[in-house]
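Missing here: one protein chain of the complex. Every other protein chain is in place.
First chain written, first letter: the chains are A and B, and each begins at residue 1.
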Amino acid sequence: MGLNTYISVRDLSVSYGGQRALNNISIDIPDGKITAVIGPSGCGKTTFLKALNRLIELHDGTRVTGQVLIDGEDIYDPAVEVTHLRKKVGILMQRPQVLPMSIYDNVAFGPRIHGTRKKRLLDQLVERHLVEAGLWSEVQDRLHAPASQLSIGQQQRLCLARALAVEPEVILGDEPTSALDPISAQRIEEHLFELGKSHTVVLVTHSLEQARRLADHVLFLYLGDLVEQGPAQDVFDRPKYLRTRCYLSGRYVECPNVDQELNLRGKLTTFDQLESTGHSLRVLGTGQVLKIIVDHYSGDNGVAKALEAKGHRILDVKRLNQSEWEILIQKEGGDAYEI
Amino acid sequence: MIARIAKDRVANGLGRLLCLFILSLALLIAAGLYLRANPVFSAMSLMDLLGSVYWHPTQEKFGMASFIVGSMWVTGLAMVIAVPLGFLTALYLSEYAPARLQDASKPVIDVLAGISPVVYGVWGVAAIVPLVRDYLMPFLSENLPFFPFASDNYTGYSAMAGGLVLAVMVLPILIGVSWEVLSAVPFEIREVSLALGATKWETIKLTVLKKARPGLFAAVILAISRAFGETMAVLMVAGCNLHGLPRSIFDPAYPLPALIANTYGEMMSIPLYDAAVFLAALVLFAVTFVFNAIAWAILMRFEQE
Partner (left out) sequence: MDLRKFEERVVKSLMIASTCIVAGSLVFILATILFAGLPSLSIEMLTKTPEGGYYLGKEGGILNAIVGSLVLGVTATVIAAMVALPVALYLNVYLRKGSKFGLAVRFFLDALSGVPSIVYGAIGFTVMVWLGMQASLLAGILTVALLILPIMVRAMDEVLKMIPLELKESSFALGTTKLETATRVIARQALPLLLTAVMVSFGRGIGDAASVLFTAGFTDSMPRSLFGPVATLPLAIFFQLGTPFPEVQARGYASAVVLTAIVLFISLASRFLMRASTKNQSR
């Protein structure tokens, strides 16, 4: 099931009525793994998530640029059938919202919409997914009672069953346990963990502990920017950037004092950039910070890597806009830099 | 300091008094009407008054069934026309219309609600009665010569005319309340349904309408209540002559409020006539009061959720 779905986000920017929520996010979300999206509140995590199933379109004045490729096709292409997309990509919200109908009808809602009508099939479906969500034993004798009678933890499990009933390949979770009591939260987590084995799961979470427990892969979003991403081990134990380190250790994200600024706009080759950088670094003392602004940056191969190789520390790489990047370098190692 | 508190106490007392006055108003009105209506029970029982069609005031026969049925015809027609129109419009405004259209519609609804009933009657006489007389009635009566279309009333002053005018008159309240009720359905329900892959209309059909159902029902009840009580406009276009019970939508109808309005002049001259008219007013009061109360109760509970 999860083997040929692969989410590729390219230069995704989202703004709500003029306000930028996401800046040029590019990321590949791995298949069949649990990817956690972490970061402080209001930093675009939910926007990012809802961009993956085009739910952000529900609000007036939303502008989306860039591409989100799922299974090779850009979901924002006008030719794409959005109801079909949402069958493939399911979502579990923060506050469980049950539909105004019975427990059975809630779970059967999706399949019915997409064409399944036979009662026997629906019965089997409902039971299977309620079992999967761990709710079956508690509701099997009152399937036709109104869903609103369930406790909030049960409702969230019902929402999970309902989302699973359309057999999605990707499951998105928008802090699905934050509104629940600890026991229900644990149950949902366990189910998500199980699901992660066969589905692609993207989980927005406020809780670093939860991310540590569940994630195979981590994205750190800060104020609409993608700061860092990578395998969970790497991001948690050896975070590269200053902002990530600050967030993980619970401090407010610090802006380091910049001792020297260097404008490298116009210098198009890595060689040129390195040369100029080297000159500036030479006059700085150890531990001092140099900020360079470049308008040509080729990802990992570039100034940052070369400088790291020489022992200097990259504190931050920030994309300012479509064509400019800002790199903060902390000088380590005492000698003059040599190309 | 004392003066401030004293003033406050007085104001408190005054406010409470006025509220008690309002609470008692309904009772006072009902009591007043009942007292004036009471004498008529000496001539006929309540059952007969409401159920008999024999309306001969000079013979002390005050059977009001024809008027009640007349009211029902006109109200029923009005609802058949207004409910689909009203619901569809409210749905469009609430779920599909862009914000600017929504803003532009509010004054339209307000003006429709504010036009004087007499002006509606004038419009009815000038435009609707001719419409019924010259187009609707001949066309339908000849092509569908059976109940409820066949009729021999070619004047155009009919239940149909009354129903058409009333339909437009109740549209504002129907649309207004329905729109509010639909907007009160939380956004998340729509979001969740769409997230499962439903189309917008499927979402509305299967979830929003379900949640809004009690409120929409209340809207209809309020509209019925309004239609039932409307006097002037219907009086001017419905024909108001007693020809037995209406057997067609094109027959004239004589609704209950029109009875009250029309007999004002004569009612003091014939014994018990005025009591009968007051009974009619009491019936109107009771029906509309109860309907409005039911609608209110539904909307209250709806708001609580």
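The definition used in the following text is that a residue touches a chain if its C-beta (ideal position, glycine included) is under 8 Å from a C-beta of that chain, and two chains touch if they have at least 3 such contacts.
Keep in mind that what you see is a predicted model, and the values were worked out from it rather than measured.
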item: Option from B:W73, B:Y157, B:F250 or B:F278 whose C-beta touches the chain left out; value: B:F278
item: Residue among B:L46, B:V80, B:V119 or B:L144 touching the omitted chain; value: B:V119
item: Those residues of chain B which, in the complete complex, touch the missing chain; value: 4-5, 7-8, 11-12, 14-16, 18-19, 21-23, 25-26, 29, 32-33, 36, 84-86, 88-89, 91-93, 96-97, 105, 107-108, 110-112, 114-123, 125-127, 168, 171, 175, 199-202, 222, 225-226, 228-232, 236, 257, 260-261, 264, 277-278, 281, 284-285, 288-289, 291-293, 296
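Going forward, only the chains that are shown with their structure count from here on.
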item: Residue ranges of chain A touching chain B (in the complex, touch as defined); value: 53, 55, 58, 60, 83-87, 90-91, 93, 95, 97, 99-101, 109-110, 113-114, 159, 162-163, 166
item: Residues on chain B engaged by chain A in the complex (per definition of touch); value: 99, 186, 188-199, 202, 206-207, 210-211
